[in-house]
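Yeah, one chain of the complex is gone here, protein chain that is, but the others are all in their spots.
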Amino acid sequence: MATAAAPAGSNYLTNGSSVASWLLTKDHKRIALLYLLSVTFFFFIGGVFALLIRLELLTPQGDLLQADTYNKVFTMHGQIMVFFFLIPVVPAVLGNFLVPLMIGAKDLAFPRINLLSWYLYIVAGILMLWTLALGGVDTGWTFYTPLSSQFSRTNVVLAAVAIFINGFSSIFTGLNFIVTIHRMRAPGMTWSRLPLFVWAHYATSVIMVLGTPVVAITLLLVAFERLLHLGIFDPALGGDPLLFQHLFWFYSHPAVYIMILPSMGIISELIACFSRKRIFGYSAVALSSIGIAVIGFLVWAHHMFVAGISVYAALVFSFLTYFVGVPSAIKVFNWTATMYKGAVTLTTPMIYAIGFLGLFTIGGLTGLFLAAIGLDVHVTDTYFVVAHFHYVMVGGVVMGYLGGIHFWWPKITGRMYPEFWGKLAAMLGFVGFNLTFFPQFIVGYLGMPRRYWMYAPEFQVWNVLSTAGATVLAVGYLMPLIYLGWSLRYGEKVGDNPWGAVGLEWMTSSPPPTENFLEIPVVTWEAYDYEHIKEVPVVY
Amino acid sequence: MLKYFPIWPDQASTFAGNVDALYVFLVLVSVVMFVLIGAAAITFAVIYRRRPGVEATPIEGSTILELTWSIIPFIVMMIIFGWGAAIFFEERTPPRDSVEMYAVAKQWMWKFEHPEGQREINELHVPMGRNIKIIMTSQDVIHSLYFPALRVKQDVLPGRYTTLWFNATKVGEYHLFCAEYCGTQHSNMIGKIVVMQPAEYELWLNGGNNGRTSLVSTGQKLFTELGCSTCHKSDVQGRGPMLAGVFGKQQLLQDGRLVKVDEDYVRESILNPQAKIVSGFQPIMPTFQGQVTEEQLVSLVAYVKSLKADASTTTAQATPGQVK
Partner (left out) sequence: MSTSETAGSHDLALRHQFVDSEQQRDASSMGMWLFLVTEVMFFGGMFTAYLIYRHANPAAFMAGSLALSVQYGAFNTVVLIGSSLTMALGVRCAQLGQRKALVGWLIATILLGATFLGVKAVEYTEKWENHHVPGPTFNFDTTKEPSTKDHPEAQAPSKSVEMYFSLYFAMTGMHALHMIIGIGLMSVLAWLSWKGMFGRDYYAPIEYAGLYWHFVDLVWIYLFPLLYLIGRRHNF
């Protein structure tokens, strides 16, 4: 109706090849690919910093970098990885591509705002790189005041503005998803039939919309303090440095769920497809996403048990933290149970999914250590915390993301990745990851504080192991970059639905046409109905 | 083996055993959970691998199972919560008989002061078997005092006091770290805590201690020098409230609020006297902001704490509403 009918055989990739047709596109699938390129770029920038950190920590002395260089390196590693990779990676790439396809919509509700989100991300990214070119920031990604507001001599304002702008990119993405999921579902696509990937994105979007503005204003206030002397966090004016921490973690703790929930959504899709079964306890898994999003807003001060909050506040936040543990545990149990009496194939995506299960379980269980306040006093601000959040945010998010990228690669490109290399990379990534981060739990319990440029000699052996693991992990992350690139040209053409999966996204051609579906589908079946749908027809 | 691959920090305080026990318990819980999930996932992946002609058995889910694997972990978690909270309460409740030491942190140095007036930098000597309470503040950014061997850590904030206490149980030298990132030389803001036999500690305290004045005396001297004593008189009520015996009590303020007289309140009253005026007094005290260092403040606080009320003045002071 709206656009002239595309010629037969045309898809979103072939519909225009000029630079403008990409940079001014309003097609969610093309915007997803723009994001794919840009988050990959930032991932490798952040990765270079990670390697520099690991190399420096190979020996107890500070021999490779200067102290202030090292501080800038870990700060930029954190800021780039958190704000420019982990937060956007799954929603902005896979979510953007798949949410409209999965609910049977022609696009997101606001395609122009979607494009604006990408441009905001790019502007923020350029500002971040500019900060980098001017020498970086040395406040840690957490921007704690008064170090950031008064004492740091680096470009804090520029970095804060970059993250502020990036925040709007995230807000608009979340807003777009919420409206799309509410208003654009195809006929028959009820809430109880939504794929769990969409449920997870819904929960994530709620956090993006409610949380991001708070961190945006908080960082802006830090910038005001540096630029205009508005001393809202200045202890000399009676300003409370803990207020900054409260406001910061009010967003930045839920932000962890912004990162992990979409990956959990991917895992649900992968395990259902490769067990050829409906997800065990569909509603429990769907509701647990919402549960995590809601409770996630009530636990922020568990980052501050030794920061100077009262004993009673600490008790309450510790108690509530265990309530987040329950929905996370429910998900893990249900995924495992889904494989029971299934018909399991261990493809690359499924190996990533099982790897996710293992790493996320460790990440979640070590969260229990940190939530136990008496023990947290010892391990907080040590490498134990570093290991814990890498297990969740890298072990969890990146494993899920890579699993998803492999799973939907034939949908996105129409070509298959090489299975052997895929499996090899998945396993290398799993082994390398554990080798890198497991020793950090031990060295953390020994008492090695985080953000240390030099450390006591008895910590060295674990750091050497960690650095060795990091090189393996780096290979595991570089390989997909190479063979996925290769497959764009040489990959096998595998048809529209190589996995025999039943989501709506598989009922259109691969790659999908610009309008997604030639005709809006009408949904008459439940999600993951592998029992009744043996081979989905590509009808739409 | 453990020599080259250490997995256990020294245990040198009364907290260490309990914290480590909880840690071991959590490690066990984690291993059990991880093995259960891992074994299940791998077993299912092998036994139920896809074979031609064999279909997956459709299973919708099970409310009973959902409840089981919500409630059982929750109960285990509540045990962990209770255990962790119990340890935390102990860690945050310094016994009354604690020896009070003071710490002032700055980029990138720890300054400690013993009640006897002994000062140390990046090194803290403590007697074994005594309860030690450290009252801390920062001159600049947030720091965090961390003794891994004692399993205690507390952030040190500018503009207020935080405290930490422990009872060391093993003689030796242990790490002292700054655990909150504080700028360029964060990883050099380290030192050691030396736990000594009480007798040796006494010797150490007295070593070279000719003419050194105690913290309280330093505070008293300063109290006179700064002119505090002209209004805060020790025997009769002056233009400012009498300070003897007020520490640790509730004080009625002009605006009707009650405030507990603790280290923070004394500090605030010196730097920001008009913030909380004692009922019945005029807001005439000038601020000493910028005129006293954090270390001098610490000695003033120690001095005010040391002022014990005479029997004759206690009644008047305990009910400030009567003071006019």
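For clarity, chains are labelled A and B in written order, and residue numbers in each chain start from 1.
One rule holds for everything that comes next: a contact is a pair of C-beta atoms (placed from the backbone, for glycine too) under 8 Å apart; a residue touches a chain by one contact, two chains touch by 3 or more.
What you see is a predicted model; the values in this text were computed from it and never measured.
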### Message
I'd like the shown chains that the missing chain touches, ordered by label.
### Response
A, B
### Task
Could you tell which one of A:L23, A:L37, A:I126 or A:L237 touches the chain left off the display?
A:L237
#### Entry: Which residue of A:L58, A:L116, A:V179 or A:V475 touches the chain not shown here
A:V179
### Message
Suppose we count only contacts with the excluded chain; which residues of subunit A make the list?
### Response
1-3, 26, 100, 105-111, 113, 171, 175-176, 178-180, 182-184, 209-214, 216-218, 220-221, 224, 228-232, 234, 236-240, 243, 247, 515, 520
### Query
So which bits of subunit B touch the chain we can't see?
255, 272-275, 283, 287, 289
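Definition applied: only the chains that are shown with their structure count from here on.
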### Task
Express in whole angstrom the distance between the two chain centres, defined as the mean CA positions of subunit A and subunit B.
36
### Message
Touching residues of subunit B toward subunit A in the complex: what are they?
### Response
4-9, 15, 18-19, 22-23, 26, 29-30, 33-34, 37-38, 40-42, 44-45, 48-51, 54-62, 65-66, 69-70, 73-74, 77-78, 80-81, 83-92, 107, 140-142, 144, 146, 148-149, 151-155, 157-160, 162, 175, 177-188, 272, 275, 289
### Task
Name, in rising order, each residue of subunit A that touches subunit B in their complex.
62, 67-68, 71, 138, 140, 144, 146-147, 150-152, 235-236, 238, 241-242, 275-278, 280-284, 305-308, 311, 314-315, 318-319, 322, 325-326, 329-330, 332-334, 336-337, 339-346, 350, 354, 357-358, 361-362, 365-366, 368-369, 371-378, 380-382, 442, 445-447, 449-456, 458, 461-462, 530-531
